[in-house]
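A single protein chain has been removed from this complex, and every other one stays in its place.
Presenting chain A:
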Amino acid sequence: MIGGLFIYNHKGEVLISRVYRDDIGRNAVDAFRVNVIHARQQVRSPVTNIARTSFFHVKRSNIWLAAATKQNVNAAMVFEFLYKMCDVMTAYFGKISEENVKNNFVLIYELLDEILDFGYPQNSETGALKTFITQQGIKSQHHSKEEQSQITSQVTGQIGWRREGIKYRRNELFLDVLESVNLLMSPQGQVLSAHVSGRVVMKSYLSGMPECKFGMNDKIVIDKQGKGGGSEDAAKSGKQSIAIDDCTFHQCVRLSKFDSERSISFIPPDGEYELMRYRTTKDIILPFRVIPLVREVGRTKLEVKVVIKSNFKSSLLAQKIEVRVPTPLNTSGVQLICMKGKAKYKASENAIVWKIKRMAGMKESQISAEIELLPTNDKKKWARPPISMNFEVPFAPSGLKVRYLKVFEPKLNYSDHDVIKWVRYIGRSGIYETRC
């Protein structure tokens, strides 16, 4: 298993180093630094083999996390473990940066002690860890018997994700549908590939051990209901349904019920967690359509006009829109005209960056640019990189709508109506490229 775990900053200095097994020596730390961090070429692969030791690494902002092992391990598991470590550290002190790591390195050593024993991952649930490793040190050595048994039961209990006896004055539920829409479009406007990967994140502050049921406009469910009352009803009611390609759930969801009736029922963990992850590739609403027009005028000028059209309800507003139009390497100057937002030519990134704060649906904006080129003898033709876009829209591009989320707590006396529920949809762009 994992023989050693090391954390370096961008210069290659070691911030944290912990060795778990004898087969990893002290020079492993240096070997990784010399061969990967300070290597001349770009990173060749996330797994590097140096002298029969394999180094798996993950980079977060400019911090490198590396795991070393000499055994033939499951690659996916080591990466999943590294991601989990990053998640735990983020849950404790926010962004993983050199400063945060240095300020919290006692905490990180404690975590490393607890999460990995002899190189085998042990308990890594953030909730459980937070009860006995806190940033102020352990709260008190003399826990009362009751607290102790609670901690150990959560650490070892059957319903490991929720402990008994949680009480809130206000019972609230926040549902976030976070989607990332990815698009690859050809210059002629044909969709080459598009898919949406989404997650439903729930923050639940509910008392007791409530049973929840989550319903959305899943095509299979609607078809089943439609069959009961004639198939035209479903179409007439005008409700769109989405066909989910595949979805995966948090461990608390009862999969047997999902398989038989396609209903999602579960006892939620307390606090924030991810309920499900899904992916769709059909009937995606593409929030923006980018129409590029590039014209070469001789060898010294390039005229570029980019039109973006927003393709959603006019009452909704898209935010943080950024369009990147790449420019050739031999650009000498750029003149830009745009009516909305601000556009700037960034020479260091070889791109024109056009930022629009807000844009309503069913609207159109355009930018035109005249790019002056330095004459070159290079017969190399500029391979036009695609135009990429970033944005955030307040609806789910896959078409997913939350139909209901019911809460039943038989033992305590609050009903479904007493729970305050909030839903919001956030659709972000993933890789949203239009070739030109």
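By definition in this document, contacts are C-beta pairs under 8 Å (C-beta built on N, C-alpha and C of every residue); 3 or more make two chains touch, one makes a residue touch a chain; residues count from 1.
By definition in this document, contacts and distances are computed from a predicted model.
The UniProt record for the undisplayed chain lists the protein name "AP complex subunit beta", from the options "Uroplakin 3A", "AP complex subunit beta", "Glycine cleavage system H protein" or "Response regulatory domain-containing protein". Set against the missing chain, the residues A:V106, A:I220, A:M362 or A:V423 yield one that touches it, A:V106.
Within the whole complex, the absent chain has one touching residue among A:Y83, A:Y168 or A:W422, and that is A:Y83. Residues of chain A that touch the chain left out of the display are 1, 13-19, 21-22, 29, 42-47, 49, 54, 56, 58, 72-77, 79-83, 105-106, 109-110, 113, 117-118, 120-125, 132, 137-138, 141-143, 148, 152, 155-156, 158, 160, 180, 182, 184, 192-193, 195, 197, 245-246, 248-249, 255, 277, 279, 379-381, 383, 385-386, 388, 431, 433, 435.
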